[in-house]
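Of the protein chains in this complex, all but one are displayed in their positions.
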Amino acid sequence: MSLIQLDGLAKSYTIYQKQEGLKASLAGLFSREYRTVEAVRGIDLQVEQGEFVAFLGPNGAGKTTTLKLLSGVITPTAGTAKVLGFVPWRRENAYRRRFALVMGQKNQLWWDLPAQESFRLHQQIYRIDAQSFAATRDELVDLLDVRGLLTQPVRELSLGERMKMELIAALLHSPEVLFLDEPTIGLDVVAQHNIQKFLKHYQEFRKITILLTSHYMKDIAALCRRVVVIAKGQIVYDGSLSGIIDQFSSHKVLTLQFANDTMPSDLARYGDVLEIAEPKVTLKVDRNVIADVLSAVLANHTLEDVSVEDPPLEEVIAEVFSQSQSSSPSAAAGAGQGGQETISDVSSA
Amino acid sequence: MTAHILTWWTILRICLEERLVYRGDFALGTLMRFMPIVTQIFLWTAIFAAAGQTEIAGYTRDNFVAYYLLTMVSRAFSSMPSLASGIALQIRNGEIKKFLIQPIDMIGFLLLSRIAHKLVYYAVAWAPFALVFFLCRSFFTHGWPAPEILAAYVGSLVMAFLLGFFLESLIGMIGFWFLEVSSLLFVYMLFNFFFSGHMFPLDMLPAPWDTVVQLIPLQYLAYFPAAVFLGKIQGPELVQGLCVQAGWVIALIVANRVAFACGVRRYSGYGG
Partner (left out) sequence: MTGLVAYVRVFLTFARNSLVRDMTFRSNFMIESISSLSWMLMNLGFYVLIFSYTQNIGQGTDAWDKYQFFVFISTTMFVNSLVQAFFMPNAEEFSELIRTGGLDFALLKPIDTQFLISLHRVSWSSLSNFGFAVLLMAYALTHLDYTPSWFQVLAYPFYVLLGVAIMYSLMISLAATSIWLGRNQSLYNFWFYITNFSRYPMEIYRGPLGTPLRHFFTYLIPVLVVINVPARLLAKPLLPDYGYLALFALAATLASLVASRWIFTQALLSYRSASS
């Protein structure tokens, strides 16, 4: 039995469909149309102790819903899940003492109080004895370098500092399983890096199991060996980050540098021309025919240099997202957005 | 000009839509509004039974009940839920900027959305109001007042709406100077409840309170329209009352303009 085991987990819910226009709003007083949204449609997943798994997917793919299901905040419509041998949505105290959930967009510390007061409250709620509380807190505070901020009201902290405090609060009871939902959202590059560094260190040191959702490829590349791609509520990929390319990219990028100005004019017959900067040309070539194309090029032209590369990862992922979403127009916009964020983020590196 | 009207119409429509989305609130809210009247009827019945008189301070028991019912109508016009706190919040979170950027006058916009708010409210609330007044018609021992009194009553109600609006928006704009307006607002609401005559007819008050009440505008929010309807204020006194009420409205409009101008200057001075 794996530490986390999901079988056919599904969650759908109904939402009120707001109609456009005044007349429809008036009509909405008397009868309403509801729409069923299938947030998660049958997920099977096993995670072993000590794994650091990333959930990757466009907005609305079902990542957060899955995390909420696993933390027992919501109940599924179908399927089963076990975490640490517990059914999460039974919300047994024994389970709730052993995991933590951190949401980058939500804040669970007392806004007007110094973070240390919230920590003390957590100590009482999780019934942590005074000694191990002090030890854990000091360790985390030093690791994240926030000792000087403990006595400052949370509302006066920067977003990055607040996130660090949220992490400390979540880890005070030394959870064995940690769910992280967009922990670096909205943070600047330095703050993101600090959080990543901390998570990596903490996970390696404590050997805890972490499930993370993120939009930022850098988070995932830095932290997770295993990536689960979710789109439209289903798992479309489960494996290593680099494996995504092998599975999803339909083409390779071929760069040719021609010798002594013998640039041919009929390049299009080898593949899609991406860029021409004489005497260099970049082509997009179908994976299946790359060998044939290469030998044809070599037979017909004199080359100075040649390289065959995989397309950039973020491009492949954006493609995966948009493919899986193309059937529903509204979601495709979300996928595009997700893809763009990924691209801009990586290119800023 | 048409473009102008169209803009305002669009704003009004959007506000109406927004308000119609939450129907649960609506049903509960209008129904519950009349509950306190019921206890007032019983309370005054018990008081009159014990006092052994037919009149207290010039009011019979039926007069009292009619008075409370009428203050409900006044309040339906003059109360402005979450207007001031909304303005203060917009100032605090910087949303106010949109009124500085877009070619829309803030006070005008708020007044319009409040009218929309009220229209939607009346569209639903007229039915329970009519029902309650029909059931309680026996408390109105004098029947309908004369047409000119009725006209004065309607006028005083409209002015009560304007007075309530400009009073609250003025308090909201204090947010330009102080971040925390909510407690101040709470104090205002307390005094409003007491000194507008919602709790009891203001002419019951002994000296020196009766003069205090005359000097502040709060009585025009609830007591004055109700007293006009009941014929407590008539003739030259009525004309004078309406004039003073109109005077207050004008004074508050001016105060609002000044406060907004100063507030915006201060706000942009700080760089938002």
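For this structure, a couple of remarks:
Just so it is clear, A and B label the chains in written order, and each chain counts residues from 1 on its own.
As a convention for this text, contacts are C-beta pairs under 8 Å (C-beta built on N, C-alpha and C of every residue); 3 or more make two chains touch, one makes a residue touch a chain.
On a predicted model such as this, the values are computed, not experimentally measured, just so you know.
Contact with the chain that does not appear here is found for just one residue of B:11, B:149, B:199 or B:264, B:199. One of B:10, B:39 or B:268 touches the chain omitted from the figure, and that residue is B:39. On the side of chain B, touch with the chain left out of the figure occurs at residues 22, 24-25, 28-29, 32-33, 35-36, 38-39, 42-43, 45-47, 49-51, 56-57, 81, 180, 183-184, 186-187, 190, 193-194, 199-200, 204-206. Counting over the whole complex, chain A has residues 13-14, 37, 39, 64-65, 68, 71-75, 77, 89, 91, 93-94, 96-97, 100-101, 103, 106, 108, 110, 112-113, 117-118, 120-121, 124-127, 153 touching the chain that is not drawn.
FYI, only the chains that are shown with their structure count from here on.
Averaging Cα coordinates per chain places chain A and chain B 52 Å apart.
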